[in-house]
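Apart from one protein chain that is not included, each protein chain of the complex appears where it belongs.
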Amino acid sequence: MLAKIYVTPKRGVLDPQGKAVAQALHALGFAEVGDVRIGKYIEVRLEGAAGEEAAGRVREMCEKLLANQVIEDFRFETVDDGGKRS
Amino acid sequence: MLAKIYVTPKRGVLDPQGKAVAQALHALGFAEVGDVRIGKYIEVRLEGAAGEEAAGRVREMCEKLLANQVIEDFRFETVDDGGKRS
Amino acid sequence: MSERPPVTVRTAEEHGLTAEEWEKIVSILGRPPTFEELGVFSAMWSEHCSYKSSRAHLKSLPTSALHVIQGPGENAGAVDIGDGLAAVFKIESHNHPSFIEPYQGAATGVGGILRDVFTMGARPIANLNSLRFGAIDHPRTPQLVKGVVAGIGGYGNCVGVATVGGEVYFDAGYDQNILVNAFTLGIARHERIFRAAASGVGNPVIYVGSRTGRDGIHGASMASAEFAEDSEEKRPTVQVGDPFTEKLLLEACLELMESDCLVAIQDMGAAGLTSSSVEMAGRGGLGIEIDLDRVPQREEGMSAYEILLSESQERMLLVAQAGREPDVKRIFDKWDLQAAVIGRVTDDGLFRARWHGEEAVRIPVQPVSMQAPLYRRPAEEPKNLNEMQELSLASLPEPRDCEEALKKLLGSPNLCSKRWVYEQYDSLVRGHTVIGPGSDAAVLRIKGSARGLAVTVDCNSRYCLLDPYVGAVIAVCEASRNLAVSGARPLGLSDCLNFGNPEKPPVMWQFQQAIAGIRDACLSLAIPVVSGNVSFYNDTDGRSIPPTPTIAMVGLIDDVSRCLAQGFRRAGDVIVLLGRSREELGGSEFLATIHGQVRGTPPWIDLGLEKRVQGFVRAAAADGWLRSAHDVSEGGVAVALAECCLASPDRLGARVDLEPSMRSDALLFGESQSRVLLSVDRQQWPRLRDRAQRDGVPAEAIGEVGSPHLEIGDWIDVPLDELAAIWDGALERALRVVA
Partner (left out) sequence: MKWGVLVFPGSNDDQDALWALSSVHRQEAIPLWHKDPDLRGVDAVVVPGGFSYGDYLRCGAMARFSPVMQSVRAFAAAGGIVLGMCNGFQILCEAGLLPGALVRNRSLTFVCKRVWLRVENDRTALTRCCREGERLQIPIKHGEGCYFADESTLRDLEARGQVLFRYVDAAGEATPEANPNGALRSIAGVMNASGNVFGMMPHPEHAVEAIVGGEDGRKLFQSLIEELEERAARGGGSRRRTTGRAT
């Protein structure tokens, strides 16, 4: 199984990375660009795990390690891809 | 419109962060964790843009700036969320 | 601004103000404050901004000397360093934010102190940091250390200011309350030192830097919950640092200071826009009027209260000459920064803030500072002090194997190499670094001059716990000694007084004792205090941290090519021990590491001898008589010798003999003060000995440099490689616990 995890800066928390990229895109002529927010995208392969229980474990990983909940939110989805690499 | 962009390390490119996170997860008792790969998740809000053309623009942003194709792959999706914040 | 809740004494109490303070506010205004005004008072009268518990005591510190250009009271202190230049410096704490979010807390701590220094017109050339963490095996420690160190590096490296030194200690007393103290040193030309006093009625007040968000709003969390329907939305958020913007701000401000448009400038630190406005108006004896709607905002729907009290980073407030707004704007445009005129200087002595066309704040400026509360809080010696000070050496068994003890000490987190920490810092950028991290003090050259500056930061909080007066005396002496062994003469110090809750009489007692210690040491060594910071309320669950009066000190070297580092340089040199060794182990690292005890009284210190030793080393260094110098501190002579070997560029060992005049553990590991290890050319030694005798400095040749081993009498004979392996990687090994 594959867990796809999205970690994003919390609302209201300054995102200097996003700010800088928005400015750069404007400078490159992408005038239509509004807000940009940059987070992490993490793929975790899980051996032999499945279903509800696996989801619970992924949540735990996020809470314990992958997201810094003081400044970041996270969400995730799990896909059963038969063990193939994405 | 909102573009959700995923930038991931190319296969074969070193991902020391992914390796370190996998190790840390093991140490925390998540024995089921296999490979971990860490990339970027970028949300770009696009004002007044839509459809095919917007997608073309997003592709251009990725190729020009958001991903370095020597080491990274990208993919993206666009969602019309009526201009709401995600 | 309709439908606002009535502001009462209860609201004030929720803002951390007392009933008497509330009465005072009402009498100053002649009416109850608005909600925004209450926010302003609570911020300005907080311990952090008003120093209400410490002010009375800080007055006793010596702050003047002929070379002091700016003492305490401005954003940073400044001392003359010759050639028309001044050294501008200050240390500041960022303890609580770093415990909550170590990376960002430490990063924004560095950002804040950098702004304090460049606000004065100085180009920052060096950063230092003083860190205290809990026990190394406390489950939270590794993450805190990694986060804090990465944050300090992440910010300083990106801004392009070299981080050249610091200290790191581990002690269970900081398990729940780490300390992150950051220091910046800058250089300014005398005539370009800027101050934060507004002047010129009608001059524009200009906001520059990042937009304002809801970051770290003081006291707002509970207060706003009452009237906000969407309280989640308005919760104060952690401050995230943006070092790139800081770099632009630094360059833009320094460029602006070269022009003649600038009247006054102040960074927006604690209590943000409010305190910078009130302080600039207050120092100039004038008023300031601002329009909150014109403040660049990051988020929608911010309230007046939030804009006034936001602590968003990387912002500055300045007063420019009327009519020069376009020049100011041009400079900030060049650096892609915002500059918004948000108000003007007035002659009415009021701080007024308009919002949505109404006046939300109208406060007389002088009373906010002049009538700020001032407390002489009760002080009382801690009940367990006598018991802690008891130590009977007779009951301690002497170590059977001193070599084992040395190895254990060198591998202990407090004495091992801090390389893992300082390699994460760019210690070279801008090319001033003559001696970087890894010696007693860092040494920086002054470009275009033969001179150099030496900087160090020191405090042994174990000594301060056992006797805060003596501990503080030693902190000042050790800092000064670290400068002396680098060849420098101290010019001034900046202190960061980290203590527990001042409302507790034992904490207040520790504080008063420490101040007295700093005062006496400064008077004796003739070192003025030119800036500083007090951090109270470092307690968690009713437990206070050990008193930690951190001392950062800056010194001058007339010929920087004569500066000294601690490592041995040449085989065959004579090793000389200066000072007197006593049989004392109280509060030592040896006692803590080998016997697991923190007790006894700190080492004896004789300020007269201290002064003579320092003067002697400095003079000998200036005359080029010495090859290396190192002060003897934690771990005693044995550890100091090992450090001289390990810091030697060629990893030279040493053969040493010590007169067995006392217990072996006290002889090898005792921490008697005012001692220094020198290495000198054999030819030079007789001359040096005579000079020492003349100067009343005990000096003894104890051995010789050069051997692949460190040998000390019959006690120790160990290959340097073995010591290096223990010492070098110890911190990394200890921290490589689960990420």
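Every chain is named by a letter (A, B and C) in the order it is written, and numbering of its residues begins at 1.
Just so it is clear, a residue touches a chain if its C-beta (ideal position, glycine included) is under 8 Å from a C-beta of that chain, and two chains touch if they have at least 3 such contacts.
Note that the coordinates shown come from a computational prediction; the quantities given were computed from them, not determined experimentally.
> Among the chains present in the display, which ones are touched by the chain that isn't there?
Every shown chain touched by the left-out chain: A, B, C.
> For the chain not shown, which residue from C:42, C:297, C:310 or C:433 touches it across the whole complex?
Once the missing chain is taken into account, the touching residue is C:433.
> Among C:158, C:619, C:662 or C:724, single out the residue that touches the unshown chain.
Of these options, the touching residue for the absent chain is C:158.
> Out of C:13, C:336, C:404 or C:717, which touches the unshown chain?
Within the whole complex, the residue contacting the unshown chain is C:336.
> Who touches the missing chain here, C:445, C:489 or C:675?
Considering the complete complex, C:445 is the one touching the chain left out.
> Suppose we count only contacts with the excluded chain; which residues of subunit A make the list?
Touch with the absent chain occurs at residues 16-17, 20-21, 24, 27-28, 38.
> So which bits of subunit C touch the chain we can't see?
Output for subunit C: 150, 153-154, 157-160, 242-245, 247-248, 335-336, 422-434, 445, 447, 560-561.
> Extract the touching residues of subunit B with respect to the undisplayed chain.
Where subunit B meets the chain not shown: residues 12-14, 16-17, 20, 64-66, 68, 70-71.
We adopt the following convention: only the chains that are shown with their structure count from here on.
> Approximately how many whole Å separate the CA-defined centres of subunit A and subunit B?
Whole-Å distance between the two chain centres: 8.
> So what's the Cα centroid distance for subunit B and subunit C, whole Å?
Computed from C-alpha means, the inter-chain centre distance equals 40 Å.
> Using mean CA coordinates as chain centres, what's the subunit A-subunit C distance in Å?
Result: the chain centres lie 37 Å from each other.
> Pull out every residue in subunit A that's touching 2 or more other chains.
Where subunit A meets two or more other chains at a single residue, that happens at 65.
> Could you check subunit C for residues that touch two or more other chains and list them?
Correct list: 739.
> In the complex of these two chains, what residues of subunit A are touching subunit B?
Touching subunit B: residues 6-8, 11, 18, 21-22, 24-25, 28, 30, 32-49, 54, 57, 60-61, 64-66, 85 of subunit A.
> Using the touch rule from the top, collect the residues of subunit C that touch subunit A in their complex.
By the definition above, subunit C touches subunit A via 100-101, 104, 210, 213-215, 233, 235, 237-242, 244-245, 298-299, 312-313, 336, 739.
> For the complex, which residues does subunit A have touching subunit C?
It is residues 9-10, 12-16, 19-20, 23, 65, 68, 70-71 of subunit A that touch subunit C.
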